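Every protein chain but one is kept in place in this view of the complex.
Labels run A, B, C, D, E, F and G following the written order; every chain starts at residue 1.
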Amino acid sequence: MSAGQGPQDGPGFADLGFARVDTAREARQGLPEVVYGPGKTAAEVTAIVQRLLTANTGPVLVTRVDAGTAGEVLGEVPGGRWDEAARLLVWRPAPAGEFRLCVVSAGTSDGPVAAEAAAVASAVGLRVEVIRDVGVAGLHRLLAVAGELRRADAVIVVAGMEGALASAVGGLVAAPVVAVPTSTGYGASLEGVTALLAMLSSCAAGLTVVNIDSGFSAAMAAFRLARATRRPL
Amino acid sequence: MSAGQGPQDGPGFADLGFARVDTAREARQGLPEVVYGPGKTAAEVTAIVQRLLTANTGPVLVTRVDAGTAGEVLGEVPGGRWDEAARLLVWRPAPAGEFRLCVVSAGTSDGPVAAEAAAVASAVGLRVEVIRDVGVAGLHRLLAVAGELRRADAVIVVAGMEGALASAVGGLVAAPVVAVPTSTGYGASLEGVTALLAMLSSCAAGLTVVNIDSGFSAAMAAFRLARATRRPL
Amino acid sequence: MSAGQGPQDGPGFADLGFARVDTAREARQGLPEVVYGPGKTAAEVTAIVQRLLTANTGPVLVTRVDAGTAGEVLGEVPGGRWDEAARLLVWRPAPAGEFRLCVVSAGTSDGPVAAEAAAVASAVGLRVEVIRDVGVAGLHRLLAVAGELRRADAVIVVAGMEGALASAVGGLVAAPVVAVPTSTGYGASLEGVTALLAMLSSCAAGLTVVNIDSGFSAAMAAFRLARATRRPL
Amino acid sequence: MSAGQGPQDGPGFADLGFARVDTAREARQGLPEVVYGPGKTAAEVTAIVQRLLTANTGPVLVTRVDAGTAGEVLGEVPGGRWDEAARLLVWRPAPAGEFRLCVVSAGTSDGPVAAEAAAVASAVGLRVEVIRDVGVAGLHRLLAVAGELRRADAVIVVAGMEGALASAVGGLVAAPVVAVPTSTGYGASLEGVTALLAMLSSCAAGLTVVNIDSGFSAAMAAFRLARATRRPL
Amino acid sequence: MSAGQGPQDGPGFADLGFARVDTAREARQGLPEVVYGPGKTAAEVTAIVQRLLTANTGPVLVTRVDAGTAGEVLGEVPGGRWDEAARLLVWRPAPAGEFRLCVVSAGTSDGPVAAEAAAVASAVGLRVEVIRDVGVAGLHRLLAVAGELRRADAVIVVAGMEGALASAVGGLVAAPVVAVPTSTGYGASLEGVTALLAMLSSCAAGLTVVNIDSGFSAAMAAFRLARATRRPL
Amino acid sequence: MSAGQGPQDGPGFADLGFARVDTAREARQGLPEVVYGPGKTAAEVTAIVQRLLTANTGPVLVTRVDAGTAGEVLGEVPGGRWDEAARLLVWRPAPAGEFRLCVVSAGTSDGPVAAEAAAVASAVGLRVEVIRDVGVAGLHRLLAVAGELRRADAVIVVAGMEGALASAVGGLVAAPVVAVPTSTGYGASLEGVTALLAMLSSCAAGLTVVNIDSGFSAAMAAFRLARATRRPL
Amino acid sequence: MSAGQGPQDGPGFADLGFARVDTAREARQGLPEVVYGPGKTAAEVTAIVQRLLTANTGPVLVTRVDAGTAGEVLGEVPGGRWDEAARLLVWRPAPAGEFRLCVVSAGTSDGPVAAEAAAVASAVGLRVEVIRDVGVAGLHRLLAVAGELRRADAVIVVAGMEGALASAVGGLVAAPVVAVPTSTGYGASLEGVTALLAMLSSCAAGLTVVNIDSGFSAAMAAFRLARATRRPL
Partner (left out) sequence: MSAGQGPQDGPGFADLGFARVDTAREARQGLPEVVYGPGKTAAEVTAIVQRLLTANTGPVLVTRVDAGTAGEVLGEVPGGRWDEAARLLVWRPAPAGEFRLCVVSAGTSDGPVAAEAAAVASAVGLRVEVIRDVGVAGLHRLLAVAGELRRADAVIVVAGMEGALASAVGGLVAAPVVAVPTSTGYGASLEGVTALLAMLSSCAAGLTVVNIDSGFSAAMAAFRLARATRRPL
């Protein structure tokens, strides 16, 4: 039995006992399966990462990893890098292509989610620019970056509280806009549900929305549309 | 027994059997009790209005009145006027004072709520300007009226869907801003609950909020603060 | 005063009194402002459409229009066409470009929303294919169309009830997927909220979501990304 | 007073002061009362288990027990076994009968709930097979196990996030399907409520649902239907 | 082209243009696809029923059909029968088998849902007994039918308001119990959501639950488990 | 077979086919079962009332009956009376006893619920006083009736919107207070849910609450406690 | 200045700076104000208790006090007693009167709430009997205590999960029933909200409900009705 195949593997997946890894994902969607870190031990993450590196040729990512787990896994699987702000582990990151993604966030508390979006997008080959702390309570801060926003091929808007930045950006630019509500705020912010509902109700036509705090999902949506443009990644 | 007093009246109220009218409201708060129309027959509205006109000297208002009821009541109690857009009946409106209120709305569907806010405020003596259809999806429409907004002594923002206009206006002006969420929209707008939660979660400091679709409440809040400025109403 | 300009117009908008039309939208985002029909009279729709046709060169659309209003408006503004299934009015539709959009729906009750998505996308120049009634309770129906789904440049998934089709499609294709939850279903379907939450929670990475029943929003999102590919529309 | 009877016992129950044990459950429903561990001290669990062992002849189970409590109780009441993954204490497990139950889970995070379902079902005499990590984002992983699913007499589906696996399995097999939503996921997953609502709204006819994270309830439902088949347990 | 096949049909489904009928359902799950009536015209229902009758040999059902549609369809497709209380259309009902199902309801307002459950179950070959109006506020009414409940091979409990009947029955019988919450009640009953949540939280182990008002789903769950018993249907 | 007994009657109940009437209720709880009108035909109400009159000696009530049904039933079962405001049908009302109940309501819109509470309580023998329109926005109206409130043996508070009257009354009187939230209000009033939650959260100790708009439940709670006082009803 | 009066005291209250104690409560409602422990320091509780003991003659209670705070306060204010299960501090408890209250709970986890209800009721002079662990999943346990329940002058029902015990007891007894939902359960139990809604929707007429986990409120409601019976407390 070779290192790349287990006894219970089926067509397009590897059975590690505690997990069934989708080894056909890269062929099907252009990117290996991305590992969701929480709830997995360092040993489990290590085993999955090793299998993904063997079965694929592209970037391998693990999201939402804390420092301790990251250290253990990197000790076992060399060649990776841990991004502290994004809590992301990456092996074999893709070089930056031509697709320009702008990640813009509303407040300093939205920083970690924006960092995850930027780090994942960068690891899969997008050219990423980050603009921080552009709240609508001071519109001049938004208007000052309108040019940069308009030059992007796609924009990810990260905002909590009332999430109004998504509507404002959605009206300014023509490019695809993916909105990420965050759990920033308290009381009536309902841990991100208010921003989520507000973004879905936006008066800016053609805005799309992903799950609360999911910088990862927004980056993957951007990856899908970067591929759809058929420009080099 | 005079026309102004009933057999069951108590100190500060008039007992009409089906209703107990607060005749001390004008002395206590500067304005007679305002009648909420829905669920009352034309005869009941007529009786209450007659008693309020007798017991007070200021403007008498009935909100959310349809055309049929309005016609019947005006036939019985002359001297009143019905505002169709605002669905408001008014007797003895106050002359416009010095307090300038600006009512700004986000979309054409928010019109009836904005009309109620404007008509009530005008009837109680505020100097009202209305600006319609200033959605944040086209910020230039908002910036074009920034000067008018800044000249107002207070601003009422009427918006449904994601309600982002409240945050944008709240950041532009220094004056008190009262936000009215509307039930405009569908799906994730949750009949105004999303706009309500978004406005309460606004990043613009010092914004206050009233009930969904309640142009009346916003106007009354404006009346309270106009009185607090001690400028002639 | 020319026909194309009103007395109160500002930079980039036309003030019709009851509405403030964003005439700069086409220049900013590649498409004239789309009119939301509900709550507007035939006369109001007519006035807005006339102004939009004058101020822009591209397609002019009115969504959610019933037969009566459509007939009245078409009588005043010739050259338009009403799509009954989509309840859409269109003038100057764009010719079909190269971007292939596939609209796939889960059940027959999701038909009107899928029709709106398809009609709007087609009117703005996308090459649209519609696949109906592909519920996950019979996966063979989905697998039978996997080839067509994979050939599309983008996919819109329209589904109510539990909305599981979005996850299944999201895992099959590499292209951008926009999910539209519908209010199909009863009880625990909560008028589309369940499908909405389920799509946002999808295990298929990079799926994005728009408001409940909003075929229009999904089509506009597809328009944004079609433009981003820089292929002829 | 014998060990098997207390001074306050009534017909069909034993009064331990802090609890009233249903000693007639086995006669009525074929299985002794199962003890819910949380909120009970080791001494309380011990007393209840002792009484249940005396009053019945079948398997005695305690669910959701942590390692510490398990150790204490096993020290007092010999002959039991603690299943760490399932957090289950069992005395006198039933031998495996002829009824084949398949427990299938969507993601690795759903593991503990699947383990509880499997362990309880096994302890009461069902022949259990477990299939892990069959997410709908890679349908080939599901289709690869379709044969095993179809050979089962009943299937328990364990899934969090959008819970779409339940619909997919419900459409593949003819046997009874019990769906267990889990609290896996974040944001719009609403701690399992989204999966719960989605499963209840499933387009797969005849699916039934139990409480969030309740592997125990699903196993008990399977036990009821295994008995209904009148095949040896 | 024969009457039983259309030009666009694929493997296991028939494409009627407006619908894609799952013709493989009977082979896969022992019963032809059941048609959900609402939102379909009489002509559409007719076409689907004709195709299902041709492609299968078992009973063909249409749920939630009003009198008008039923009359039209029966005029086109002879041999069917409409059950007014259950609003169900049936062709080729299965003869009653050996599996005894008891449908018990809590109040007279729960009648239509109980009728749907009973009619569907009967049409697919279950031997059905109906017990009405057994509210827990008079436990003697429940205890009076305990014998009948215990003789059933499965029980469907239909209850609105607080849904407590499900727990009481679940504790009385050993057989599988499927609970159907109904939208009976007002205020805090939340149109069936309260009964739904209460049934899911039941202290009676092994109870399973289906969607609000879905007598159909409960009957289909009963059909699945009747088949699993391998007794003649 | 006598008129008072049917062929399927059991111990303590009468089986009318469509309903199972609890004929033991009067013996058990001092009052015949009360009939809930909605969803029952005039013929069904007639049959139930006839049976209740035969099987008991006390007052027979039907709640929430419209004028048409009331007329039909009274034509068949003489001796009854219909209270239009309360929508209540009564036969054999109890004479007023010594227990004094005060029903106090907050606004004119709460009138129908207060009327139901008062009419039911009066029909079962309580001595009822009604005080209308005592909103907390004019506390002097409440303080003016404090004496009457304090002389009552129990108080029912009927209020919608924010329901604050319940707390104010709860703090004023020592007697039992039953609060009835009403669906009066709009927007954030959430059809009575806000008043319900507010009353449950009241800072006035020992307040109890019944379902939204359920004047009937409050009256029955008052009946229970009037009986508990052992004073003549 | 005497020990019983502070410099800022007003009519009927004592101003301690951090709190304004209602010293008129005993005269108004027959019992001194009861102190809610959480969020107050031992020193604050001490000061309030001292003032209440001075200003009144009846029992003084502090609810929800942990062992540490209780010890400190008892050290400063002798003569009190701490009930560990109920987490209640009591000084000058009233002797048991003639009013018999039965507190019945559904499961062992509901114990602390039942203990609070019993301890508070006992401290204010009610004669309390406690019956534990009477779940509806074994109705014989409930029927075994029906006689005791029927002999009580009032019953408090404490239940979590689906809260069905309240309906069952409400139908068995004629006396006033106060239902206390508890936060026992998980998932669909929604931390007590499900039991709360279920109890409010109960089919047992005349049941009243208090806040989740509030044994205190139920006891105070019982105190109010015990006083209303005018039997010696």
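Basically, a contact is a pair of C-beta atoms (placed from the backbone, for glycine too) under 8 Å apart; a residue touches a chain by one contact, two chains touch by 3 or more.
A quick note: this is a predicted structure, and the numbers were derived from the prediction, not measured.
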Visible partners of the omitted chain are A, B, F, G
Of the candidates F:154, F:172, F:212 or F:226, the residue in contact with the absent chain is F:172
Checked against the full complex, the residue among G:39, G:68, G:95 or G:147 that touches the missing chain is G:39
Residue-wise, where is subunit F in contact with the chain that is not depicted? 106-107, 135-139, 143, 161-164, 167-168, 170-172, 185, 187-190, 193-205
Considering the whole complex, not just the chains shown, which residues of subunit A touch the missing one? 108-109, 111, 132-135, 137-138, 140-141, 144, 184, 186-189
By the contact criterion defined above, which parts of subunit B meet the unshown chain? Give residue numbers in ascending order. 28-30, 34, 153-154, 171-178, 196, 200-201, 205-212, 216-217, 219-225, 227-230
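In the analysis below, only the chains that are shown with their structure count from here on.
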Measuring centre to centre with CA averages, how many angstrom lie between subunit E and subunit G? 46
Chain centre separation in whole Å, for subunit E relative to subunit D (CA means): 27
List, in ascending order, every residue of subunit A touching at least 2 other chains. 171-172, 193, 196, 200-201, 205, 211-212
Would you mind giving me the full set of chain pairs in touch? A-B, A-C, A-D, B-C, B-F, C-D, C-E, D-E, D-G, E-F, E-G, F-G
